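With one protein chain held back, the other chains of the complex are shown just where they sit.
Going by the order they are written in, the chains are A and B; count residues from 1 in each one.
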Amino acid sequence: MPDANSLYGPLDPAPDAGWADAPPRMGFFTDTSVCIGCKACEVACKEWNDVPASGLDLLGMSYDNTGALTANSWRHVAFIEQPRPAGHRTPPFAGNPTDGPVSAAAAAVAAGTGNDTGTDPGVPPGDPAAAARMAAGPEFLGMPGAQPPGRGTGAAERTDFRWLMMSNVCKHCTHAACLDVCPTGALFRTEFGTVVVQEDICNGCGYCISACPYGVIDQRKGDGRAWKCTLCYDRLGAGQTPACAQACPTESIMYGELDELRERAAARVATLHERGVPEARLYGHDPDDGVGGDGAFFLLLDEPEVYGLPPDPVVTTRDLPRMWRRAGLAALTMAAAAVAAFVGGSS
Amino acid sequence: MAEAHPVGFQWVMEAKKRGAKVFHVDPRFTRTSALADTYLPIRAGTDIALLGGVVRYILENELDFREYVLAYTNAASIVSERFVDTEDLDGLFSGYQPETASYDQTSWQYEGQERNGGEDTAKERDSAAGLRHESHGMPVPGQPPQDETLQHPRCVYQILKRHFSRYTPEMVERVCGVPKEKFLELARAWTENSGRERTGALVYSVGWTQHSVGVQYIRTGAIIQTLLGNIGRPGGGILALRGHASIQGSTDIPTLFNLLPGYLPMPHHADHVTFDDWVDSISQPGKKGFWGNSRAFAASLLKAYWGDAATPENDFCYGYMPRMTGDHGTYQQVLNMIDGKIKGYFLLGQNPAVGSAHGRAQRLGMANLDWLVVRDLFMIESATFWKNGPEVETGEIVPQECRTEVFFLPAASHVEKEGTFTQTQRLLQWREKALDPPGDARSELWFFYHLGRRLREKLAGSTHPRDRALLDLAWDYPTHGPLVEPSAEAVLREINGYDTVTNRPLAGFTEARDDGSTAIGCWIYSGVYADDVNQAARRRSRHEQDWVAAEWGWAWPANRRTLYNRASADPQGRPWSERKKYVWWDPEAGEWTGYDVPDFEKTKPPTYRPPDGASGPEAIAGDDPFIMQSDGKAWLYVPSGVLDGPMPTHYEPAESPLRNPMYGQQANPTRKVYPHPVNRINPSPPEAHSGVFPYVFTVSRLTEHHTAGGMSRNVRPLAELQPEMFVEVSPELAAEVGLSHLGWAHMVSGRAVIEAKVLVTDRLTPLRVDGRIIHQLWLPYHFGSEGLVTGDSANDLFGITLDPNVLIQESKVGTCDVRPGRRPTGPALLDMVADYQRRAGLTVEHRTPLATTDAAGERGEDA
Partner (left out) sequence: MGLRTFIQGWPVYRQLTGTDPLGRGAAAQSARSAELTARTETADSMARSVCPYCAVGCGQKVYVSDGRVTQIEGDPDSPISRGRLCPKGSASKSLVTSPLRQTTVRYRRPYATEWEDLDLDTALDMIADRVLAAREETWEDVDDEGRPLNRTLGISSLGGATLDNEENYLIKKLFTAMGALQIENQARI
């Protein structure tokens, strides 16, 4: 029976996966407070990894026309327009003759848009009410178009505004359920502690898709296989930086040894708190969280849900050892019963 | 900046990390605003009012960097008593001539120099003469009277103060829609972060240049930065972020009608009949400054053009030069195409059907040519207007009746040829060739070299005098490889210049001679091939040199990275402060030194004073840092050289829903207009019917696309990031017009109607302007009918009105109407535009009045 810790709790995953003399664990720290939403990461990733097209639809989700992480989009920049205060010294629209905010309404309409990404499940159809909550505005009740956005919300004039941008990516969990459930060994833990789908092994069974607590993994239509961020495994082997981090103009995406990145992240949060940005917080950095900490973690400026991230992800295989114990017990009981029956029968 | 120049923006983030405050002024909240400390929404086309407010704030509170201003600017110079300001002429300056809509500038001169400014400024406008000043100011004769106390009522400082006294915070709010408190926050931060110990930088882009008063926008920025001592110093400056890989290079080595390489003017038929006329008009013998050497630059250029045929005896073949007679700019050309005056047109990596103002005029012009050559990577809209253009749908262009013969020639990409780009800070960087171009694709170097070769072959033996210029041309470049590609390095070497006897490449433009012993293709680039080494190809890693990185590429002039860097030291040559030291005088060594190449004569000490009667460079004193200005000073007030006024003044855009709140003069009285049936300009007050087009629109770029879209709409990973044409509107405008998020809207101007998907967003806001609510909408201008993603072109909405100094069009602001739903198609579309024209009174005879104040008739006492 494996050490329960291999499936839950703090762990250095590469040695645990049999990499003797593993190099330090490598990962991403994405600081959304300096992200300019340029999407260089999305493009650089596609160029390096030859990721196919992911559809040509105007989604209306602010400047996000990618929609989600899919088999054909391994980096995804989320844009959130919020009528909330940001680091601006003066609210952006203070003194302008504005009416109620529209962000929530627009997000709700946008949530109804779909995008054929050539993948499955691709961009999941959104829930307008959830979208409205996500944008942290007033609840949107009307049908799109039935009520002009910005009217009848009862809100006072909008003065505060902020535009959040965040480049999302596979989290390369310490405890990666996708990997644990993969029956073919297509998903594996690299010597750098990252999680990679091996395209020569994957048979498209799709078990990993439902196992991922972040909804990251997705299958490519026609091809059937699962595809996701490899943290540029080929580049890492050559001592290079992953394509997205190398391109990122403002160092929002930082690549490096995970321990060092965690220190850098803690310092950055402290700086932001000093500079009057109390909402800055880390996400996925904690080795004690439900996935044992992420290899790709983030500095966020709002609740994770606002960015479409689960607030408290838990590795879906956390209960596997307990289940195994129970299953084992049941099997033993059955075996005992069978033996008893046999013994009984023979007596 | 984060939107259009994301990688440049890393330096703003770097500054922010070190405590810099970032202010962003834009009609819409962009990705730059998201990262700025303070965002100011502004009404498009009112930046002079905002900046003028800052000038007033500085002067009223005496917050200028006084030592710098006194020593390095013309603040103390006394102006002629004949000068009358806009304050007294309702928005006009003295000397306005309604017949030509231009100024007689004699009254603008310094005291005692009134004979100086009598140029025909209407003629200067037609030849965009202002562009010449990209590298230098106009000449001034001798030293004007000074008042170092800055108290004389006619000294530049006091004139400036009076001129901008009207630009109060309240007026800024009234004109720009920027709330007063926010304006004051900007003015305070700017002044507090400038001076001896601190510097502030100003960054602009085509949001400033593409206006009918564009040059004056930048002038206002320059006045602020000069008053605050932010020019020629590290962390300061006015940074123009240009949008094409070598647009700076194509201005320095101009593919422009009015310029020759190095900002030498293209000869004018009346002013430059002889070589001496031409050269003297540049160097102005007896006057001060570095242009005193221009005879050598001019002779060396002609020597590079005509080689052995060019001799001192024949004025270096000056007689071969074509002459300008007026405005030969791109918009005049397009109207001439419509009128059938132009036979053939080359398009070289440019897509005017989408990228230029008034797309319909562009396409109708191309449909009326004999032939068109398009050289591009992709099948762009300008190549397929006869097949897929919007006018085919409306029936205005019928393929079977369109006679234009079109040649599409595929071009080599940037990795398939070698050569230099000059980027936005004047840095030349050599690109190595990675591989050969595919199929028939060729470089422009190949195309024009071989075209020239063929033209010369076809003309061989011609006895026509007109063919001599081609036959005598120095056109023997070495070629290599199976494609017979000309050598780009050989061309760069010619640009650098060489000794015509020894063939040695010149070390710099100081070696230029006027006796035929030097040939220089572009004098300001001289030094790029110094020591027979391609200096632009230098690639010493940033890790192996200091932060100025002088060994990466090569910057003109003379590899200087910051222009006018003598101003980073005080008049005695000492750094203004330890924190901001950059270039200084080393008394022991007896020379200027520092991190950068000093932008000053290396051994001219700070104490140097020119002898009486000195001219040329000798006349520049040791404490005059602005050496390309004829008096070595930065000009707060410009006595000549800027055609629409010696100081910036707020004028409304050519199309505005508002009467100018500041003066009776509505818009720039000297703007270049083109009355033409195709070019109907929407009415603005005081004209009637401006309400037909009640909304203000502006256009710009998205991070995900590039200009007219050829290089992004055909590139899959970019096309999918912004897959459709859209218009951004505020929730308030959406409510007023009845637009819904992701629904359709169509926009109508006096020229066109286009449609777009609607994004309702809090990032746009209505503004309260002069007691009214003004709505603005924003459109990306990248879309057209070809490529992976298509859509209507925003630039179709614009008419053609130009800045008088440089003939750049006003395509950052216009007026329109907005309606929900899709636009009509086919002939019904034309009916809709015609109906709007009828309602707005835009008949063929309609002319927009240029002078809208009675003061125009008074014309100042001197006139």
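The rule is short, and it goes like this: a contact is a pair of C-beta atoms (placed from the backbone, for glycine too) under 8 Å apart; a residue touches a chain by one contact, two chains touch by 3 or more.
Predicted model only: the values in this text are computed from it and were never measured.
**Student:** Would you indicate which residue among B:Phe23, B:Tyr167 or B:Tyr305 is in contact with the undisplayed chain?
**Tutor:** For the chain that is not drawn, the touching residue is B:Tyr305.
**Student:** Just one of B:His450, B:His689 or B:His846 touches the chain that is missing; which is it?
**Tutor:** Looking across B:His450, B:His689 or B:His846, the contact with the absent chain belongs to B:His450.
**Student:** Which of B:Ala101, B:Leu186 or B:Leu492 sits in contact with the chain that's absent?
**Tutor:** Spelled out, the listed residue whose C-beta touches the missing chain is B:Leu492.
**Student:** With the full complex in mind, choose from B:Ala20, B:Leu184, B:Ile238 or B:Ala549 the residue touching the hidden chain.
**Tutor:** B:Ala549
**Student:** Of the residues listed, B:Gln146, B:Ser413, B:Ser517 or B:Gln572, which one is in contact with the missing chain?
**Tutor:** In the full complex, the listed residue that touches the missing chain is B:Ser413.
**Student:** For review purposes, identify every residue of subunit A that touches the missing chain, sorted by number.
**Tutor:** Spelled out for subunit A, the touching residues are 2, 6, 13-14, 16-20, 38-40, 42-44, 47-48, 179-180, 185, 187-191, 196, 198-201, 232-235, 237-238, 240, 243, 246-249.
Keep this in mind: only the chains that are shown with their structure count from here on.
**Student:** Report the inter-chain centroid distance for subunit A and subunit B in whole angstrom, where each centroid is the mean of the CA atoms.
**Tutor:** Subunit A and subunit B have C-alpha centres separated by 45 Å.
**Student:** In the complex of these two chains, what residues of subunit B are touching subunit A?
**Tutor:** Residues 2, 6-7, 9-10, 13, 21, 29, 31-39, 41, 177, 179-182, 185, 702-704, 716-724, 726, 730-732, 734-735, 738-743, 757, 759-763, 765-768, 773, 788-789.
**Student:** Under the touch definition given earlier, write down the residues of subunit A that touch subunit B in their complex.
**Tutor:** Touching subunit B from subunit A are residues 34, 36-40, 42-43, 46-47, 53-58, 60, 62-63, 65-66, 81, 83, 86-90, 92-103, 105-106, 109-110, 113, 144-145, 148-151, 158, 161-163, 165, 249-251.
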